[in-house]
Each structure stands twice: as C-alpha cells, then as structure tokens.
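For this depiction, one protein chain was excluded, whereas all remaining protein chains were kept in their positions.
Then we have chain A:
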C-alpha cells in the first residue's frame, strides 16, 4: 500500500517536473514540495513556495514566472536586519547551481503573486510556469493549502 502511494507520488512528481521542451540545462530542473497559502479575497498578494533542484551538470537560471492566477508574479525575498526589521523586495533572477537546490520557503524567498485574478481557495491548485534563461519552461501545479499552513505538509 505504502509503495503504491510512493509510486503514485513519484509518478506525479515526474509528471509535474517534466519540462515542455528540451533545452540546455533547464530540463534538469525538478520542482519539489510546491505549495501556496489560500488568500482572503483578491486584494492581498499571495505567496507560493517550492524547492528547485538542479539534477544536471550546468547551472540553470530562472528568469520569470507566469500564472493565470496573478497579473504580476515575481520572486521576492524577505530579509530581516539586526534590529529585527523585516523587508521584502524582488530578487530578479535565481541561479540554481549544478547538483544543488534552491528553496523558496517562508521567511526567505517566495513566489510573490501580485494582482490576483481569482481567490486562492484551499484544496485547489493553480499552474505556475517557470521560464528559464535557456528558453526552457516548466509548469508546476501548485496545491493551495490553508491560510495558516506552515509548509508543504500543511
């Protein structure tokens, strides 16, 4: 039973992690543990998190995000200074070194979903397209968890 679940999970992760076309580098990116929080209405920006793993031998650069859910998706980073003051701003491109992972996680980087077009409803998913510097793209189905979720497990 457990192995069946694992097999399905593996098959699913392979499926969501499959690039649409073959390009130098970006086809080696595997997205794991993608999740987002539900939103209250559409006025507040949403956030999505995931781990980008580069299984290849070349560094890969993520340059842009696209989703029908939000007009302005962008990678943002939260920084907290020595006085405990947190600020947030766009990070631009993210390079995932060969054989390494970059985590988008609470308190660090996140996919900031600005100008939501629809409410993010718990239990639903939304497609998030990652555009890489080599022209490759990867579309991830991001599960929407509760507003109080702390990680991919809820």
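Some notes on this structure:
Going forward, a residue touches a chain if its C-beta (ideal position, glycine included) is under 8 Å from a C-beta of that chain, and two chains touch if they have at least 3 such contacts; residues count from 1.
Keep this in mind: contacts and distances are computed from a predicted model.
Taken from the listed names "ABC alpha-glucoside transporter, ATPase subunit AglK", "Chemotaxis protein CheC", "Phosphate-selective porin O and P" or "SCO1/SenC", the protein name that UniProt assigns to the chain not shown is "SCO1/SenC". From the options A:103, A:121 or A:147, the residue with contact to the unseen chain in the full assembly is A:147.
Of the candidate positions A:112, A:130 or A:144, contact with the unshown chain belongs to A:112. Chain A residues in contact with the hidden partner, per the touch definition given at the top, are 37, 40, 43-47, 72, 76, 78, 80, 82-88, 106-107, 110, 112-114, 146-150.
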